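Heads up, one of the protein chains got dropped from this complex, but the rest are sitting where they should.
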Amino acid sequence: MSVGLLIAIFFNTLLFFSILISITIGLSLIFGVLGILNLAHGAFYTLGAYVAISLFSYFTNVPPIIYYILFFIASVIVGIIGMWIEPTLLRRVYKLPDEYQLLLTFSLSLIILDTIRYFWGVMPYYHYEFFAMLGNSEIAGTIYPNYYFVAIATVILLLILLYLLLFKTKIGLLIRAASMDKEMAISLGINVKALYPLVFALGIFLCAMGGALTTPYSAITLGIGSEMTTIAFAITAMGGLGSLKGAILGSLIVGFVRALGVFYFPEIELVVVYIVMFIILSIKPYGLCGRYERRV
Amino acid sequence: MVYVVDMKEGYNIIKRITLIKKERKGILYIILFTIILAIIRPFIGPYWSFIVAYGLIISIVGLGFNLLLGYNGLLSFGHAGMFGIGMYTLGLCTKYFNISSLEILILLSIIIGLIIIIGLGYVASKLIIVYFALFMLSFGQIIFALTYKLYGITGGSDGLSIPILTILNINFNSRIDFLYCYYYFVLLIFTICTIFMWILVNSPFGKTLQAIKVDDIRATYIGVPVRKYRYIAFIISTLYAVISGALYGPLNGFIYPELISHVFSGEIVYLTLLGGMNYFAGPIVGSFIYTILKVYIPTITEYWQFIMGATLIIMILLFPGGIVGWIYSKFKKR
Partner (left out) sequence: MNEKEKINRRDYLKYTGAAIGGLVVGGALGYLLKPAEVVEKTATVTVPGVEKTVTVTAPGVVSTVTVPGATVTAPRTITIEKPKKGIPSEPLKIGLTTFLTGTAALEGTHAEATAEILVEEINAAGGILGRKVELLKVDEAIGADALIKAVRKLVTEDKVEFLVGLVSSGNGTALAPVIENELQVPTVYGTATTRRLFEEVIPKPKFVFRTSNYDPMECIAAAKIVLKYFCPGVKRIAGINPDYAFGRDEWEIFSKALMKLKPDVEIVYEGWAPLGTTDFTPHISAILASKPDLVFTSFFAGDLITLVKQAGPMGLFKATKVVASVGGSAYSDFKKEFFPEGVLMGTRQCFFTYPPKFPPMEEFVRKYYARTKRYPIYTGMGTWHGIMAFKTAIELGYELLGEWPDVNTIVKLMERMSMITPVGYRFIRPDHQTVGYQVYGITKHVPEYDFVVLDPMYIYPPEEIAPPVGVKTLDWINTW
């Protein structure tokens, strides 16, 4: 087991973790505050990737920093779309039982995917420049592309910002209150309904960012979202619904297991996430950090 | 917390499967439906016989699924996994043990399915809402991965082809002859399953399940052994999926792992809701519509996902009762 190998596993873990957490934390946030399980999360992830790649195609031969800003612009665009969807569609199903909410978001994902298909077509998209521009570094005998460091750093930065938002600002306090006990928050005069679009948009922003971050090194096709949705749900359930700590923990575990697994049991890649989830749910029916949610 | 299965109480629960007179009418409707389907078979040709048979098979898994959803409030995203167990048990037995008698194969699938279900249900009955859904999802995905990866045994993504089997020891010359007879076999099993399900959900057992769905804590307070009920409902529901899967193989002539994935589980959810999850006939209606849609829509437009999604949203917002619910409301209005 060489040092180079260990370093590769370490950074690979962080890379998976980054992409996974950007999706799962949004999901947990949305569930915690709005009480909705957003099955369309994967579709927004895909949308984020497509918008980002379209933006890239308009800019060639520009310094890397412009590309970097484009990531954020793409995610903001998708976030705004999310902010618009919440009042129009999602509000209607709050009164209905849980299953309907799942179905609504499920159908939303279908619609989004086919809309992407309509506008962008079915061929895969690639954008190579940014990735090549950043070059690679050699660490202890292993070559590792610099872009991955950028992606990891971006996500960690976003997580820190999120933490600051939630725990150090007034709005963050309101959001946390609403997620802990909605009724109490309402009775204390917090305008929870106004918070909803904001939180939803935030969750979508993060997840679109995840999608956008994969564009420089990955083929962007319609299918990238569906596997991600399933894994994101798995992680969220593992970590406990609505628990941000759980989402981080879950993403780390899955990222690590996958990175390790590919080295020693390449066959297992498909299934490792589900085995872990299966085991965890069998032992802890509410996930690692979940609380028993009593829905009234 | 250790949970001991109380044999006496289990016996009590089973004893409570009785029907009041009014609800026995439902059985007549089911038999009427069966007779109609039996009569029309010679008139509809091989292609439509296929379609109707598919519809019947998917109805079975839909009914089982709805036992958990409509009557118990548990959404399972992994029924495709049980479907796959039924499918592949039949397929593997045909391939490796050269059993070609349909009855024995179905029986084997049920037995092996039960072994797995009893163990799985023990854990699953602890879980609720999303955790249950995801637990089932992970189970389904594991089965999917197993069939996919063990390609040496299962043929992996190539799938397994199912030869023409024998029914009651009659050998068939061609696939079409087999289909004609198999149609009736499927119809028979469908009828048995449906009647049993009808009896189940209208019995005190079924009503208790619905009580658990509405408020499980209150149910516990009035003395209902909630977890036991869930366990039994789980066993029956997944057993239906296993039977349905086993029936699917000989009809299709071919089985493969993609049917076990979360996509198919999602489609089961979709068709149940399309038909109406709060009505008994919902899954049946939903599965027939789904079968027909699946065949025809891809030929009309590429954007059938959009159509599926849009119809679902319209259903949810305007017709939460599904298609059957809508029909009922039309009749009630007069």
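Per-chain residue numbering starts at 1, and chain names A and B are given in the order in which the chains are listed.
Just so we're on the same page, contacts are C-beta pairs under 8 Å (C-beta built on N, C-alpha and C of every residue); 3 or more make two chains touch, one makes a residue touch a chain.
Values in this document were obtained by computation on a predicted structure and should not be read as measured data.
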### Task
Just name the one of A:T24, A:S107 or A:S218 that touches the chain not displayed here.
A:S218
### Task
Would you indicate which residue among A:Y68, A:Y94, A:Y126 or A:Y163 is in contact with the undisplayed chain?
A:Y126
### Message
Please identify which residue in A:P64, A:P145 or A:P285 touches the non-displayed chain.
### Response
A:P145
### Message
Touching residues of chain B against the unshown chain: what are they?
### Response
46-47, 50, 148-149, 151, 156-159, 161, 164, 174-176, 252-254, 256, 258-259, 294-295, 298-299, 302, 334
#### Entry: Residues of chain A (touch criterion as defined above) contacting the omitted chain
2, 4-5, 8-9, 12, 15, 122-124, 126, 128, 131-132, 135-136, 142-145, 147-148, 214, 217-224, 258-259, 262-263, 266-267, 269-270
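Quick note on the criterion: only the chains that are shown with their structure count from here on.
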### Task
Using the touch definition up top, name the residues of chain A that touch chain B in the complex.
37, 89, 92-93, 96-100, 102-104, 106-111, 113-115, 117-118, 226, 230, 233-234, 237, 241, 267, 270-271, 273-275, 277-278, 281-282, 285-287, 290, 293, 295
### Message
For a test of understanding, state which residues of chain B touch chain A in their complex under the given definition.
### Response
69, 73, 75, 123, 126-131, 133-135, 137-139, 141-142, 145-146, 148-149, 262-263, 266, 269-270, 273, 277, 302-303, 305-306, 308-313, 316-317, 320
